[in-house]
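Removed: one protein chain of the complex. Kept in place: all other protein chains.
Let's look at chain A:
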């Protein structure tokens, strides 16, 4: 049952008037001042709103408001659900907020036009229902002349590329440019110095070992394992999975209880699929090398025979499986060109 929009609004107004009698007559300038001071108190520049402040800065202000608000709907109890990516998105949200603040100093006219706020479900359930938000992640832009209901939510696509695409969304809707995104460096300055110092100390010891020739680098087995691993990693198309952020498997659209491990169509692959085929690619070569390098040294002929036939069988099946999968995935029909009289 949805209450008519005017009733909660009236209720809110009443509440606001009752609790904040002094501030209800605030001018817009004072509100902006307050937002700016709230912003300066927060580390990333994100203002935490709750039901009261939300109404103070949004509902009780006559449109057009002098500012736009980008609102992140957060719920601490859902942070451990990794598929929602709430934590990551909130992190990105704070990056774009702090980038906006560093790109526009206090005197900049855009600074007081756009504020990044978040709202926590536990504290402000009322606002969640007011916006009609029932699924997370959810980010909304409330432009100066928007009421709560017709404010614009970000699409899935808008936060797919994290802070960059969020910034694009904000820019396209508010015409206020966020500017370059400043991501915090992976390592802080002090850590970096520490690492460099440690590296410098380590170099002489390393050179000494190097000259005497007893490092791990002198062990060909390490190099061998490394190169075979790189080979496996590359032919399995893992780079594709990393760049495209492919999942390991998909849920079957027709039957959600089933998992799809192999995707038909050559332009795309799933994680498991790649690793499975990469393993098949690699294992044949390893078995062949084992037969020609290791097995020949075995004295017992029966052991040799059994292992060799087994290895050959595995190789044969692996090649056959890859050929089958390739034909299935790409849809190519590879055929020979035999003399026509043979048919």
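The criterion applied here is as follows: contacts are C-beta pairs under 8 Å (C-beta built on N, C-alpha and C of every residue); 3 or more make two chains touch, one makes a residue touch a chain; residues count from 1.
Note that contacts and distances are computed from a predicted model.
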| item | value |
| --- | --- |
| Absent chain [UniProt protein name; select from "GPI-anchor transamidase component GPAA1", "CENPN protein", "dolichyl-diphosphooligosaccharide--protein glycotransferase" or "Dolichol phosphate-mannose biosynthesis regulatory protein"] | "dolichyl-diphosphooligosaccharide--protein glycotransferase" |
| Hidden partner chain, touching residue among A:122, A:175 or A:218 | A:218 |
| Touch residues of chain A, complete complex, unshown partner | 161, 164, 203-204, 207, 210-211, 213, 217-218, 220, 223-224, 226-228, 230-231, 233-240, 242-244, 266-269, 273-274, 277-278, 281-282, 284-286, 288-289, 291-293, 295-297, 301, 304-305, 308-309, 312, 315-316, 318-319, 322-323, 326, 329-330, 332, 334-337 |
